[in-house]
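The block that comes next holds chain A.
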Amino acid sequence: MFNSTFNNFNEILDMGGHGIYVWSVYLIGISIIAISFLIAKKRIKEEHKKIKLKNASS
Partner candidate 1 sequence: MLRLIKSESFKLSNKLKAWLGPLLIMVLVLIAFPLSIDISQYDLDKFYFSIIVVSLLMTSFVATEGMFEEDFEDGSLEQEFLIEKDFYKLVLSKIFVYVCLIGIPIAFIGALFSFANGVAIGSFAKVFLLLSLSNLLLFNLFAFGNALSINKGAMLGVLSSLPLALPVIILLGRAIRSIQYGDGFSTIIILMLGIGLVMSAIMPLIISATLKTHID
Partner candidate 2 sequence: MKLFSAQNITYSINENKLFHKLSFEINSAEGLHIKGGNGSGKSTLLRIILGITSPSKGSIESFNQDLKIAYLGHKNAIKNYLTPIQNLELLFNDVELNLAFKWLHKFGLSHVQDELTANLSFGQQKKLALIRVLAKSSELIVLDEPFVGLDQVATDQLNNFLIEKLSEGVGLVFTSHIKPMIECKVLHLGRNNA
Partner candidate 3 sequence: MITAFIHKFSSPKSFVILTEKLYPFFIIAGVSMLILGWTWGLLFAPQDAVQGNSYRIIFLHVPSVIFAELIYFFMAVCALMHLVWRVKLAAYLIKSAAPIGAMITFIGLFSGSIWGIPTWGTWWQWDARITSTLILFIMYLGILTLHASFSNLEKADRLMSILVVIGVVNIPLIKKSVDWWSTLHQPASISVSGSSSIDPSMLYPLLISVIGLGFTLISLGILSSRSYILSREKNKKWVSERV
């Protein structure tokens, strides 16, 4: 069960000709999720900044 189905790195990339589909899906999917995380973190930072500005002015 835990023996790799593939013998070498090229086979992993190629996946019997389907590599381009499989890897592009994972690459794009993972990047979309990662970017969402980055956006969310950036928003929190921005909100903190706004609130700090407000606190300082009042």
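In this section, a contact is a pair of C-beta atoms (placed from the backbone, for glycine too) under 8 Å apart; a residue touches a chain by one contact, two chains touch by 3 or more; residues count from 1.
These made the cut because all candidates are chains of the complex that A comes from, given by their letters.
Note that the structure is a prediction, hence the values are computed from the model and not measured.
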item: Touch assignment for chain A within the complex, options 1, 2 or 3; value: 3
item: Touch list for chain A against partner candidate 3, complex; value: 1-6, 12, 15-19, 21-22, 24-26, 28-29, 32-33, 36-37, 40-41, 43-44, 46-48, 50-52, 54-55
